[in-house]
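For reference, the structure is listed below as structure tokens.
Note that one protein chain is taken out, while the other chains of the complex remain in position.
Note that the chains are named A, B, C, D, E and F in the order they appear, and that numbering of residues resets to 1 at the start of each chain.
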Amino acid sequence: MAGRPFDLLNDSLGKEVLVILKMGRQVRGVLLAFDVHMNLVVDDAELTEQDGTVKKLGRILVRGDTVVIVAPSQ
Amino acid sequence: MAGRPFDLLNDSLGKEVLVILKMGRQVRGVLLAFDVHMNLVVDDAELTEQDGTVKKLGRILVRGDTVVIVAPSQ
Amino acid sequence: MAGRPFDLLNDSLGKEVLVILKMGRQVRGVLLAFDVHMNLVVDDAELTEQDGTVKKLGRILVRGDTVVIVAPSQ
Amino acid sequence: MAGRPFDLLNDSLGKEVLVILKMGRQVRGVLLAFDVHMNLVVDDAELTEQDGTVKKLGRILVRGDTVVIVAPSQ
Amino acid sequence: MAGRPFDLLNDSLGKEVLVILKMGRQVRGVLLAFDVHMNLVVDDAELTEQDGTVKKLGRILVRGDTVVIVAPSQ
Amino acid sequence: MAGRPFDLLNDSLGKEVLVILKMGRQVRGVLLAFDVHMNLVVDDAELTEQDGTVKKLGRILVRGDTVVIVAPSQ
Partner (left out) sequence: MAGRPFDLLNDSLGKEVLVILKMGRQVRGVLLAFDVHMNLVVDDAELTEQDGTVKKLGRILVRGDTVVIVAPSQ
């Protein structure tokens, strides 16, 4: 129970995640990589803008300091 | 009385916490892990958006620099 | 007179403080602990939101980088 | 699958990328260089402002801490 | 003339200062202490909120990263 | 092609650049100097405010952490 927070990222590699970003954006896709800054590579990424617009972006790099929450799909 | 602030996180492992985030969001769930950056893993997480919308997100990683307050349930 | 700013926190342990936070929130309660990042543990904490709503939160951790002012009760 | 996030930047050198910036701006162009701070050089850069205005800027330096997402063209 | 900026804080110990904070707040009082982060202790502090409301707060700690300007009384 | 981002600043010394800043400001002028923080000296600088007002400022120092994009004139 008292593991490290980044274990959750490690356990989510290859799985679908929802990434909630600052300023009301969110990204849904498959987590491919992460680093200590919480920079993420997400594949088949679908970006939802604050106004609800959705863009399919393929494989993307998300900068760690814009992340609020990473939620692996249940 | 003069313990360290992170002792409160340690004492809250496995218990329900309310996490108040910047920009008016908050998360309620069971604290599973934390690190020195205040990154948190919260289980059975329920996210309340600024507009009151509630989303059940399961087990999530909350980035430490978005945290304002962590309040263990009384 | 030329002490260090954190002496004021040390002198306030066990006493009531008002903590003014960024974004218009404030917390009132008893200061139980602090660290070099100005992370605080406040007991019997009463959080006042920007819109005036008050919540009793019990014992909480306040993240240091959200603090603007700590005012011990006079 | 568990590579490092910056591998995606390395693989995108010489290719077209979409760079989403904080505050609603975005840049489209060819990625020429990057560093550990995610500072980017983008060639044939087309900047779209938040209000939809488009400017052709040629070869530009984008400061890393303003980046939200880098999406190589699919 | 080419002294160090913190000399001005040192010269102001025990004297009245006006501290202008981010987000439109300001504090007036007697400077009692400061550190390298520009954390300040101000005595007989009077806080003016952005909307003009004034609160007498006594002896307070002001977090350095919220400071914009420190102006010793002339 | 895989040079370092700051090479673009080095190649732009003595040439006209457009510097886009956070909060909607921009500066046009001749780049005279830069450092690792992306602090810039710009000569014959013309500052355009968010509301379109233009000010001629001569030789100025631009703080690096306010920079979004540096675009050498084509």
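The criterion applied here is as follows: a residue touches a chain if its C-beta (ideal position, glycine included) is under 8 Å from a C-beta of that chain, and two chains touch if they have at least 3 such contacts.
Since we're looking at a predicted model, the values are computed, not measured.
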**OP:** From the listed residues F:V17, F:L47 or F:I69, report the one that touches the chain absent from this view.
**Re:** F:L47
Subject >> For chain E, residues in touch with the removed chain >> reply: 1-9, 18, 20, 22, 38, 64-65, 67-74
Original post:
What chain F residues would touch the chain not displayed?
Top reply: 13-14, 21, 23, 25, 27, 32-35, 39-41, 45, 47, 57-63, 65-66
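In this text, only the chains that are shown with their structure count from here on.
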Subject >> Touching chain sets, computed without chain C >> reply: A, B, D, F | E
Subject >> Separation of chain D from chain E, taking each centre as the mean of its C-alpha atoms, in whole Å >> reply: 41
**OP:** Scan chain C for residues touching two or more other chains and write them down.
**Re:** 65
Subject >> Full enumeration of touching chain pairs >> reply: A-B, A-D, B-C, C-E, D-F
